[in-house]
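One chain of protein is taken out of this complex; the other chains stay put.
To keep things simple, chains are lettered A and B as they appear, and every chain counts its residues starting from 1.
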Amino acid sequence: MKAWKRLLALGALGALLTGPALAQYPERPVTLVIPYGAGGATDISARALAGPLGKLMPKPLLTVNRTGAGGATGSVSVANADPDGYTMLAARVGSHTVNPAMKATLPYTLDDFVFVGVYEINPVVCAVAESSDIQSMDDLIAKAKAEPGSVSFSSSGVGSLLHLAGAMVLNSFGVENPLETATHIPLKGGGEAATAVLAGTATFICTNSSALASFVANEQLRPLLVTTPEPLEGFDAPTASSLGHEELEQLVGWTGIAGPKGLPDEVSATWRDWLSEATADETFVDQMTKRGSVIRLMDPQESQDFINGQYETFRKLVDDLDMRIEG
Amino acid sequence: MPRLHRNIWLGAGVMLFALALVFAAIPFGISTPKSVRSLVLSPILWPTIIGWCLFLGGALLVAQQLIGRTRPEESGEAGGPRPDAWLRLGALALLMAGYYIAIPLFGMVWASALAFLLLALLIRTRYRVTSLIVAFGLPLVTYAFFYHVAGVPIPQGEFVRLP
Partner (left out) sequence: MSLMDSLALGFQLVFHWQSLAALFGGIVVGVFAGAIPGVSATMAVALTLPFTFSLQPIYGILLLLGVYKGGIFGGSIPAILIKTPGTPASSATVLDGYPLAEQGKAGKALGMALYASCTADLISNLALILFAGWLASFALSFGPPEFFTLILFSLTIIAGVSGASLLKGLISACLGLLLATIGLDLVYGTERFVFGEPDLMGGLNFIAVLIGLFALPEIISFVWNPSDGHDKVRSLGQHHATFEEYKRSFKSIVRGSLIGVFLGSIPGIGAAPSAFLSYSEARRNSPRKDNFGKGEIEGVAASEAGNNGVAGATLIPLLALGVPGDVITAIIIGAFMIHGLQPGPMMFIANVDIIYALFLGLLVSSVLLFFVGSVAIRLFRFIADIPRSVLFPGVLVLCVFGVYAVNNSIFDIVVMFVMGWLGYFMLRVRMPAAPFLIAFILGPLLEDNFRQAMLMSGGSFDILFRGPITWFFWSVSVLSLVALVRNEMRERRSRLAQEAA
């Protein structure tokens, strides 16, 4: 089947060279798989991008959610799709750096994908409930060290960015064995994780700023730390580097577009053009900035390096803390 | 041979299933990480409880039937065993399997039309013309709705692609 398609593509290329551009990519609608549920950060980001992107593309762009297993179900469906550019993925930090670093049984690896561009960065913020007596990172660390087991952090599940972020921040601030000293409480989804801190089920949470923005604005949660190099608007908290922990700047969320391994170079190039135009769209930038994201398009090589760098950092942390999930 | 009541077979079947679950499926299908600290947090605790509940339920069902203290239930399917009915069920199972295989091959629309016609044939519909129209009309309309209105990429086959 694939050989047949390749033949067709070759023929199409021939037609392209000789005659009018009849069969240029895309010939039919392109599907963009969102591996997380509706209303989540990935979903909102990808759908917001689909607005200007759809206007640029000669054929419609269909955004579909394929949820399950922390992004693995949707990601594996794209990894196994034909690399013809008609099935693309909105890849996210959870599905493409944290999960591969933590899960031994994941049915895909980073090598199964070709990134055409990372376009959005979400800073990570750590916060506690406003009613808590913890005022700063020092208070939190002191409490964790003084009474092991008294501090807990919530996450949207095992192998999520929140899970890794909680452990990484504690570790970086000198808590040895953070997963023994503090309790990780996994919940179902990022919304529930933030609510758990609000309700006092967990002590603190480290997650994307967009998930916490409204709680902080409403003075329900108190931010303790942001991982951006510069202070973050709307979050009255010190940066990681100002506290002497530059290594935490690696801890950011991101969204990017990826295709299956073997994606033709023409497709990749077409997407790069589309992305650079779509991410310059004013409404899109405005919408995403309002949610606390930074819009910056990386070219394919830069994206790949950025993702590999983050993966290596996470992988080392997972090995050091023995967080790897084998079963 | 005295015919045993259906519930006895059912109860025994449930008990067997529960045993297979507890002693084969759980140890084989669930991995317990080394880092599990206490039994109450172990991933196998909950399925094991369910397994034993099933076993108990099956045992009670058998016991209830043997003691004869059941509530009267409504009578089962009318009439005795009918070979043609079993044949039709077998055909339906095949139809469903074929439907599933046909979706990636012909696309969901044409596979559905085919499945509709075969099912209508199987239940010997008297409305032949209506069936024929609906068999093609319904998948096409549904496709148009899902694909063009809802933006769901309904699988297309290798042969006749729809716009």
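Rule of thumb we're sticking to: a residue touches a chain if its C-beta (ideal position, glycine included) is under 8 Å from a C-beta of that chain, and two chains touch if they have at least 3 such contacts.
This structure is a prediction, so every number in the text was calculated from the model and none was measured.
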Original post:
Among the chains included here, which ones are touched by the excluded chain in the whole complex?
Top reply: A, B
Subject >> Residue of A:Ser136, A:Thr201, A:Ser241 or A:Thr313 in touch with the missing chain, whole complex considered >> reply: A:Thr201
**OP:** May I ask you to list the residues on chain B that touch the chain which is not drawn?
**Re:** 6-7, 10, 14, 21, 25, 29-33, 35-38, 40-41, 43, 46-47, 50-51, 53-54, 57-58, 60-61, 64, 69-71, 73-74, 76-77, 85, 88-89, 91-93, 96, 99-100, 103-104, 108, 112, 115-117, 119-120, 122-127, 130-131, 134-135, 138-139, 142-143, 145-146, 150-155
Subject >> Contacts of chain A with the absent chain, listed as residue ranges >> reply: 33, 37-40, 43-44, 47-48, 50-51, 64-70, 72-73, 76-77, 102-103, 105, 107, 149, 152, 157-159, 183-189, 191-192, 194-196, 198-201, 210, 213-215, 217-220, 283, 287, 290-291, 325-327
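By definition in this document, only the chains that are shown with their structure count from here on.
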Subject >> chain A contact footprint on chain B (complex, rising order) >> reply: 31-33, 35, 151-153, 158, 161
Original post:
Across the complex, what residues on chain A touch chain B?
Top reply: 1, 28-29, 31, 60, 62-64, 322, 325-327
